[in-house]
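All protein chains of the complex are present and in place, except for one that has been dropped.
Order of writing sets the chain letters: A, B and C. Residues in each chain are counted from 1.
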Amino acid sequence: MTSINLCICGEAGQGLVTIGQLLAKCLVRAGYHIVVTQSYQSRIRGGHNAFFIRVGASPITAPVGPIDLLVPLNEESIEIHRGEMAADGWIFRDADYGMDGDRNLPVPYASFGGGIYVNIAAFAVTGCLLGLDTSLMEGMVREAFGKKGDAASEKNLSVLARTVEWAKNLDIDFKGLPAPASPSRRMMVNGNEAIALGAVAAGVRCGFFYPMTPATSIILTLIKHAREAGIVMEQAEDEIAAVNMAIGASFCGARSMVATSGGGYALMTEGVSLAAMTETPLVIAIAQRPGPATGLPTRTEQGDLEFVLHGGHGEFPRAVFAPGDVTACFALTVKAFDVAEASQGPVFILTDQFLADSYRAVEPFTWPEATGNPAERDREISPEDYQRYALTDDGVSPRAFPGQSGALVVADSDEHTEAGHITEDLRLRPRMVRKRLRKMARIREAVVPPVFSGDASPELLFVCWGSTMGAVEEAVETLRREGRRAAMLHFSQVWPLRPGDFMDTLESAEKVVAVEGNATSQFARLIRRETGFAITRHVNRYDGLPITPGFILDGIARMGKGV
Amino acid sequence: MTSINLCICGEAGQGLVTIGQLLAKCLVRAGYHIVVTQSYQSRIRGGHNAFFIRVGASPITAPVGPIDLLVPLNEESIEIHRGEMAADGWIFRDADYGMDGDRNLPVPYASFGGGIYVNIAAFAVTGCLLGLDTSLMEGMVREAFGKKGDAASEKNLSVLARTVEWAKNLDIDFKGLPAPASPSRRMMVNGNEAIALGAVAAGVRCGFFYPMTPATSIILTLIKHAREAGIVMEQAEDEIAAVNMAIGASFCGARSMVATSGGGYALMTEGVSLAAMTETPLVIAIAQRPGPATGLPTRTEQGDLEFVLHGGHGEFPRAVFAPGDVTACFALTVKAFDVAEASQGPVFILTDQFLADSYRAVEPFTWPEATGNPAERDREISPEDYQRYALTDDGVSPRAFPGQSGALVVADSDEHTEAGHITEDLRLRPRMVRKRLRKMARIREAVVPPVFSGDASPELLFVCWGSTMGAVEEAVETLRREGRRAAMLHFSQVWPLRPGDFMDTLESAEKVVAVEGNATSQFARLIRRETGFAITRHVNRYDGLPITPGFILDGIARMGKGV
Amino acid sequence: MVTLADYGEYETAWCPGCGNFAILNAVKQALVKADLAPQQVLFVSGIGQAAKLPHYLNANVFNGLHGRSLPVATGAKLANPGLVVIAESGDGCNYGEGGNHFLAALRRNIDITLLVHDNRVYGLTKGQASPTSPEGFVTKAQPLGNPSIPFNPIAVATVMKAGFVARGFAGDVEHLSDLIVQAISHRGFSLVDILQPCVSFNKVNTFSWFKERCRKLDANHDPTDIHAALEVAMAEEDEIPIGVIYQNDRPPFEDKLGLTANGPVKTGETERREAFEKILSAYY
Partner (left out) sequence: MVTLADYGEYETAWCPGCGNFAILNAVKQALVKADLAPQQVLFVSGIGQAAKLPHYLNANVFNGLHGRSLPVATGAKLANPGLVVIAESGDGCNYGEGGNHFLAALRRNIDITLLVHDNRVYGLTKGQASPTSPEGFVTKAQPLGNPSIPFNPIAVATVMKAGFVARGFAGDVEHLSDLIVQAISHRGFSLVDILQPCVSFNKVNTFSWFKERCRKLDANHDPTDIHAALEVAMAEEDEIPIGVIYQNDRPPFEDKLGLTANGPVKTGETERREAFEKILSAYY
C-alpha cells in the first residue's frame, strides 16, 4: 500500500479533531506525507463529523475515497462509513459496540481509562498500528496536555502507555506503511493557516473580519499571532465594515486584509469597487463553500469564481490567485500583498473549505526576502505639490500616507482630479479610467503562469484551478500508469490570464477536460472568453465534497470510449 | 433639416427641467418625435445643467452632438456650449448678456415679466420659433400652473402672450421643422417612468428602495401612482433591507421589485443569491452610472454588465434585459415580472442614466393581456403534502403562499429538502443544484432574440445592447446613405444568449464592431465566451455621456481605411 | 382549539442543554395560548443556532440570510398584513450583522414580533464575541477580552419608543411564553430579548449566572412610564429585570399606510387594469 486513508469520526464535540491533529502531527514528525480532509456539519454538537488523514511514505497530494482504517467514536459512524471501506480496510472500534464480520478490531477502551480518555486511547491504538514511535506519541501528548497541570498530563500519558502496551501485542493483518525517506523537518499547516502565515510574512499590519465558515480560521490564526507580530485585528460589526476598515487602514499605510466566504464577499463588493476607485491596496481571502445563499456552510465548492472575477461595480483591474495546495497558499498570499501594493487595488486569494481545512506536511516556510514595500515611487513624493492620482505612464501614482510625510493625501470615491478632489470634468474622466486600467499591465507582468505536468504531448489534458490540483495530479499519474498520455494544466492564478502562457499546450492536446468543483464550468467559460478555446469535456463536482482522483477517473470513464 | 437639437441650460435650481418638459410635451402633442438627454451634476443648486431636446418631424432615435438652438438661462452657459454649436445654430439669449457675433437672438426677457417668468418667456420664444401653436402652449401652461391658483396661471399666460406677440414678429433665418405627419395620440415618457408603468401593468404589488441616482425616479413614479394602483412602497434603511423586503413580500405572493444603481446593487448581491436559493421571484431594475464606487453619480455608462451577470454567490439561473428604448423599458419590465415568476428567481432590467432620463414620444402603452399569474402550477397544491421544493422535471416547483391556502410554506437559504428544511444530505445536494439550474430552460424559451436591421448582407455590422440602440440605428442609416452596407444587431436581452438566434448574422458580416458604453467591451467578451466569436473592433465611450451617432461614425473613421 | 401537537416535535441540531430548547417550548406554548394555528403564522429567521428554531415547529417559515430576518419579515407583513409574523434569530443576527434593521424596525413600528435568543455569543460560528458579550469576554477571536462594551437592546428600544419591549429568560418558560403571547398581541413592533445560556461557548453568562440574577419585574412597574422603563433598562447586571419593560400605543406602521388585513396581494385584475388606464392618462 502506498498510502493509508484513515478516518476518525463521530459526533461534533467528541474531540475527534484533536485526535486527528495530534495524529497528523506525529505522522508529519515521523516523516510521512499527509492530506487531511475535514468533514463537518453546521452544528456544534452531535451530527456526524469526520477527520480524514491520508498518509503516505512518499508524496501524496489528494484526498481519496476508500477508507483503509476507520476509527469510529460512536456506533453510528460505522453505519455511515461502512459502504466506503476499502476491500482490505479495517475498523478499530470500541469493544462495546455490537458488531461482527471480518476486519474489525474491538478495542477495550473502557479498560484503558474510558470516559474522556477514549480519545487518547484511540490516538494510541491508531498511532501504534501505523507504526509510530511511542516516544513520539508521548512527546505529543505532553505538548498538548502539559499545560493543563501535571496531573492531567500524567493521566493522559498513563492511558497512552496502557493502550500502547495492549496494541503492541496485537497480531492483525493491518498493513502499515513503509518507513518514510529520511525525514526532513517539515511543518504541519492547513490552507487557512498558510494564508495567515503568508500574510504575516508579507507584513500584514491590520486584519478585519466578520466570522464566516470556512474562512474564520485564517483570522483566528492571525489573531493567535497578532500580539507577537504587532498586528491589529478587529472583529467588525459586519462584512461591509470589515472591508471599509481594511481600506481605511491600508490608506494609512498598513498592509491590510479581510477574509470571508461567498456571502460575506457579496456584502464586500461595494468596498472592492471603493478600493479600486481610491486605488487602495486590499487583499481579500475568500474560502468558498457551496451556495447559493447559506448553502452548505461547512462544505466545499468552487462556485464563486465568476462572482470574484466580476464583483464590484464599474471597471477596474484586479488579480485572483487560486492556490493549488498549502505551500501555494503561503507563497501566493505573500504575492497577493505585493501585487495589491504594486497595482494599488484589490487582489483576491480564492480557496475553498477543502483546502482551508486540509493539513499537509510542507517544507518550512521562509521569509520572503523580496517583499517589504515595493512601492518604490513613495520616495518621489514632494509634499508641496503632491497629487494622489497623478496621471502617470503606467497608471501607478506615488502613494503617500496621511501624517507620515508633509504631503496631504486626498482620496475620493467619486471620479476625481489628480489631486483627489471630486470632479465633474468629463474630459478628465476617460483619462482617469485609462489610468486605472493601465495598472493591469503591472498585474499582468507578475502573473503566475499555469503549471504543466505529465506526458509531454498528451492525448488527454486536464485543465484545473485552485484546490483540485492534487486530485488531478494523481488522476494523471494513474492514467499514465495505465499507459495513457495524460497531463495536467493547473492555474494558480485565474485572473488575469495570459493566453501566451498556455495556448500551445491547450491546442496541442488531443482532448481537453476541465475539472471543476462547480456545476457550470466557470473556469472553462473564462478560458473560452479569453482565448476562444472551447473546452467541451467536463468533470464537475458540486455535492459539497472535494474532488478526488477517483472522482475524476470515474468521470472520464463515464465519458465513454472516445475519452 | 430633419431634426433640431435644442439645448436649454443653466444652473441647477433654475427650473430648466420644467421648461424642457413643458416644451417637450407640447412637441409630442403637436406630433413631433423627440429624444431628450438630461445632463446634470451631483448638486442641487448652481453648476451647469442642460436639457437637450432633439426634435424631428419623422422618427428619430438618438441624441446628437451639435446644438441647433441654445437657450441659455445664464451667461456662463453660452461659454460652455459655444463649441458645440452647429454651423447654422442659433442662440436665443437674454438681451442683457453682452454678446456679439452672428446667429444669436437677444430676447428682452425683462420686458415680458422678468424674474421667475423668464422661464415661461423662454418656453414661449422657443416654442414659437419651433412653430408650435399658441393655443397648444397656452393649454400646457394652464395645465402646469393652473393648480397654483388663478392669479399665477393668469400671470404666466400673460407673459406667454406677450412673448409670443414679440416672437411672432421676428424675422430670423432660424429654420423650423416641417409639420409632422398627422399626429396620432402618443405619450411622453422617459425610461424610468416606462419601467414603473411596466411594473404597474405587470401587477407589481410591493416596491422597496433606498434612493440612488439615476434609479430614484423609477421609484418616485411608482410612489406617485401607488395609492391608485394599490401598491405598497417603502423606503428601506439600506439596499440590503430593500432587497430582503422584496424577497419577503414576494415569498408571500406579492410581485415585488427593487430599483437601484451599481453601488446599491453591490449591496444587494447577497439578496440576489437568496432569491435564487429560496426560489423567490424578484425583479431588480438597475440604472447604470459610471463607476467604480461613487464615480459620476449623474452620468451614464454601461459598465456593470458583467457584475449584473455574475452578482451573487453560488450558481443559479437569471435573466438580464437591456431595453433599447423607452417602449422596450415598458414591455421588458412586464416580461421581467413574468420571467421572474416563471423561473422563480432573480431577473434584471439593466438600463443607464441616459435612457432613464430620456423622454420620448411613444405609442400608448397597453395592458398586457397575457400577463397576470403564469404560475399555473399553483393550482396543483395539495395542502397536506405540500413541498415548496418538490423535485420536478423542469425544476419549477409549485408555489404556495403563506396563509393563502392550507399549505404550510417553508423556504430556506441553506441547502434544503424538498419540504424546505435545512439538510446536510450530500446525495440530495446535487439533485437540488440541478433542479435549480434546470429552470434555465424556462428562461431560455422566453428569450427576446436580438433585433437585426439595416443592409441584409452587411460588410459592417454593429453589435450593441441596451440604450445605445438608437445611436447605432442612426449611424447605420448614415453609413447606408453614404453607400455602405451597414447593419445593426441589437440585444435587448443580454442573458441568456441563444447563439442560434444570431450566429449566422455575426458570421456572415464582413466586419463586426461592438459599440458599448464602457471601456472594456464587456458584451463583446460575453459573446466570445458564449459563442467563441471574437469581435476585434470596438467603439467604447466612458466619459459619462451617451453614445451618439456621431461618436460612432468618428470611431469608425478613426479605425482607418480598413473599416 | 390549537394544541401543542399541532406544532409538532422535531429533532434539532442544538447542543444538549442549550437554552434554545426552552425557548422553542415557550414559543410553542405561546402560539397555543394565543390560539394561533400554524397556517396563520409566518416565522422569519436569519442564520445562527437560534435561527434554526423555525425548522423545529410546524408553521410557514422563511429561513433567510444571517442578519436579515427583520427586512424579510417586514416585506412579508406588508404584502400580507393578515399574517402573524415572528422574526426569530440570535443576538449576532439582530444586533450585529442586522443592527441597522433593528434600528429601522424601532422607528417603523410595524406589527411584527422579534424574538432574540440572546446568548451573548456567536454560537454557530463557534464562540466569537457578539454585540451583547460582556466587556472583557475572552474568546479565540478576542483573546485579550472583548474590547467593546455590550449593546443594550432594551435601552435602545426604549429610548426609541418601540411599541413593546420585554426581556425574558430561557430558564422560565412559563413567564417567557406569557411575554411572547403579549408581544404577539401587541399591535406594533414587539421586541422580546431572551436571555439564553449557551453551554458550549458562553461560560460566563451560564444558566446559573442568569438564574441568580433574573428577577421578575415588580407588579407595580408601569411599562407605559418611559422613565420607569429607562430606569429598568439601564439597571446594572447584578439584578436583571425580566418582564414587559416598556410599552406604548403608537399606531403601527400598517395603519399609517392604510393597509388592511387583506393587503396588496389581494387586489383583483380588473381593479388593477382600471388603475393602470387611469394612471396612463397623465402621460399624454
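Assume contacts are C-beta pairs under 8 Å (C-beta built on N, C-alpha and C of every residue); 3 or more make two chains touch, one makes a residue touch a chain.
These figures come from a predicted structure and were not determined experimentally.
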Which displayed chains make contact with the chain that has been left out?
-> A, B, C
Pick out which of A:E11, A:D68, A:E234 or A:E473 touches the chain that's been left out of the picture.
-> A:E234
Looking at A:F145, A:F208 or A:F502, which makes contact with the chain not pictured?
-> A:F208
Out of A:I67, A:V200, A:A259 or A:V476, point to the residue that touches the absent chain in the complete complex.
-> A:V200
Which residue from A:G248, A:P496 or A:G532 sits in contact with the chain not drawn here?
-> A:G248
Which one, C:A5, C:M234 or C:A261, makes contact with the chain that was left out?
-> C:M234
Residues of chain C touching the missing chain are 95, 97-100, 103-104, 107-109, 131, 144-145, 147-152, 155-156, 158-161, 226, 230, 233-234, 250, 253, 256-258
In chain B, positions touching the absent partner = 13, 41-47, 210-213, 216, 219-220, 223-224, 227, 235, 237-238, 263, 293-294
Contact footprint on chain A, counting only the chain that is left out = 29, 185-189, 193, 197, 200-201, 203, 205-206, 208, 225, 228-232, 234, 236-238, 240-242, 244-254, 256, 270-271, 274, 278, 364-365, 367, 372, 401-404, 406, 408-414, 420-422
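Note that only the chains that are shown with their structure count from here on.
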For chain B and chain C, let me know how many angstrom lie between their CA-based centres, rounded off.
-> 41
Distance in whole angstrom between the CA centres of chain A and chain C is 37
Multi-chain contact sites of chain A, meaning residues that touch two or more partners = 41-42, 47, 263, 293-294
Chain C, residues touching no fewer than two other chains | 13, 47, 64-65
